[in-house]
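A single protein chain has been omitted; all remaining protein chains appear in their positions.
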């Protein structure tokens, strides 16, 4: 049921959210999350995301299927970019639709927590001075997963 | 800092989300929630929302100010309609922007929980048979507030 | 003189959205007592206070809240926004 898109092209979160909402039926609540490249006060020139083609789709498909099992959802959307992107651009978005808001919120947070640490993406930041560095995984992102354990 | 709009006119959640996101600076995370009139399997013909002009703006302003105090936000938007609306139309939306996702999610859920039970709106449903009934407040909505107590 | 407002089914039951009330009531509860004593439709609207909420000057208040200086009191059912 989930729609999953992995792409290099920029996307318009607003248009995606409208389209997603119109396509679902029975939803009373729609939650969206969009991750945006921060400019870190002008010090960040660009971000590059590497991914593992094949495994990415598989991992996200599994995460989305689990969200659909855990909560009563009307629909579920994940868009995640890879390749180069600029500050201010959307990196990815998730949207969840449900009859009731608690399900939509919980599923969106669950998707985000798992996408952060279990989908094979790696971010690299390029500073205004041209230095590139892989973004280190945050311990708090790993910790965030524990709240979803049964 | 929060933008608050109380209106009878329909609004386009996608366009509002785009506009909101472009206006904030420093955000790495944007969360939106949209409440939509359910059609309840075709049994609901319309919804009407009554509100308390003056108190509505005041109550939402206070709720948004508290969200901005509790979490590190880059911006905060609340749009809430009153008057008649049809199934499938957006009733209201909140959007929050923050450097980090946990703040954006928590603030959006906080806003929703308080808007549900502390902003002076009253929903009335009109069935396909033309019967009108005020929507009863849900105990679970009142309970949801307790998680935000210090 | 206090402006008294009614919303949702309270408004429907009493039949008017607002009225000016001459009162010496010192608390919301005293005002409710005066209103409920007026006519059956008021008595019906105020029959179960646990089903009602009150705002004094556009701030949620308790039924024992003082009315000194208040210009506007509103009665309504629990809110159902969002």
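Here the chain labels run A, B and C in written order, and each chain numbers its own residues starting at 1.
Keep this in mind: a contact is a pair of C-beta atoms (placed from the backbone, for glycine too) under 8 Å apart; a residue touches a chain by one contact, two chains touch by 3 or more.
Only a predicted model underlies this, so the values are computations on that prediction, with no experimental measurement involved.
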- Note on the structure: Omitted chain touches shown chains A
- Residue in contact with the excluded chain [from A:41, A:54 or A:130]: A:54
- Task: Quickly run down the residues of subunit A that touch the omitted chain.
- Result: 35, 49-52, 54-55, 58-59, 80, 91-92, 112, 115-124, 134-137, 142
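Following the convention adopted for this analysis, only the chains that are shown with their structure count from here on.
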- subunit A and subunit C, separation of their C-alpha mean positions in angstrom: 48
- Message: As a quick test, compute the distance in whole Å between the mean CA positions of subunit B and subunit C.
- Response: 26
- Query: Counting only residues that touch at least 2 other chains, which ones in subunit B make the list?
  - Reply: 35, 112
- In subunit C, what residues contact two or more other chains? 82
